[in-house]
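Once you've had a glance at the structure underneath, I'll fire off some questions.
Below is a slice of the complex: some chains, not all, each in place.
Should a chain be cited, it is by its letter among A and B, assigned in written order, with residues numbered from 1 in that chain.
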């Protein structure tokens, strides 16, 4: 079984930024992602207690380094200032590389 | 004679406030507040706190629709337009106060102004259950007013914010036109701001609160009392109990927010009490002048007095992301909501009783003439 190197971008942000992020993804032609609600703490305070729309969401995207860097740059540019948000990259290996282009 | 009657009214209000505190709805709110303050692990499951507002909106919508079917709604137009007009005027007024006296920045000022110009469906529910307790009816079409009023002041605030942002950006553009990247970003922001308004309008109108409310009004109207029978235990019998449970949750959230009140500042706390009082009492008078019933005038006043703390965060975070949510959530939920349901509601009820001349001795005009 051959494995291919791709990247995983993980974005954790307040739920209200979700829509903007998904729009950025689709602008870059990325259709595959996984998301789930999380709680958390960061520079913008404890989240995930109380109103539903104060929760955080984590969005994970497996794709090529190039595409994900573009995505991250756009997120950083437009969303970092207004929303509670962090993101990080990691290396992952997949079987069907064609699924993640 | 004068003095005595004034005294009586005062006692009446105090008595009503006290009686109001001793209702399950208010007491469960206080229980939630206490639980949060002593850092209890008490919390409602998310699913329940998401479901209850939907249920409450459906219940008040059905109730409104049934009432409208029974009593008609020809007379609805003028109160509705008046409510919209007042709401807009109030929003502008809040903005001036916040910006000039409160020295808040544009974004926070507009966000707060619209939070207090908007309406609170939970507050409305509590009002209905308060009236039910007093065995006083209210005009069913006020539920429709609630639904229409929801997006009004948000739209105004967002429109004005966009205007302000556009102006700012234009002047900035003139002064600095060198940094390309930044310029691009600014242009992006203008674009974003421009799309925001229609987006927000769309989202407000398709927002779950309005959909459920309008939908249930129509359903209530369509099915009538006979059709309602089969679901009346769920949507009528359980109503007050469900509010009590929901207010337990609201109390918990308000309690968790109380620490933020320090950050909010004295000015905003005073604002959060005086403005609802002012708006609410005006609302009662205006509604009475328009011919609404005793209970209807109270509900109309409550619409004016209430601040939005469920819709506001969702709408404003998208529409004015530069504003600090801690300001408008904390003041609306932590100060205004408890004040409204515990103190202002009985006050408005007393005022409405007086101007409606319930005890037969004072009527609107000689009340104005003598006491004001």
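Please note the rule applied: a residue touches a chain if its C-beta (ideal position, glycine included) is under 8 Å from a C-beta of that chain, and two chains touch if they have at least 3 such contacts.
Since this is a predicted model, take the numbers as computed values, not measurements.
Overall, this complex is built from protein chains in the amounts A x3, B x3.
Criterion: only the chains that are shown with their structure count from here on.
Taking each chain's centre as the average of its CA atoms, subunit A and subunit B sit 36 Å apart.
Of all residues in subunit B, those touching subunit A in their complex are 43, 46, 49-50, 185, 188, 192, 252-253, 256-257, 310, 313-314, 317-318, 321-322, 329.
Subunit A makes touch with subunit B in their complex at residues 14, 16, 19, 49-54, 77-78, 82-83.
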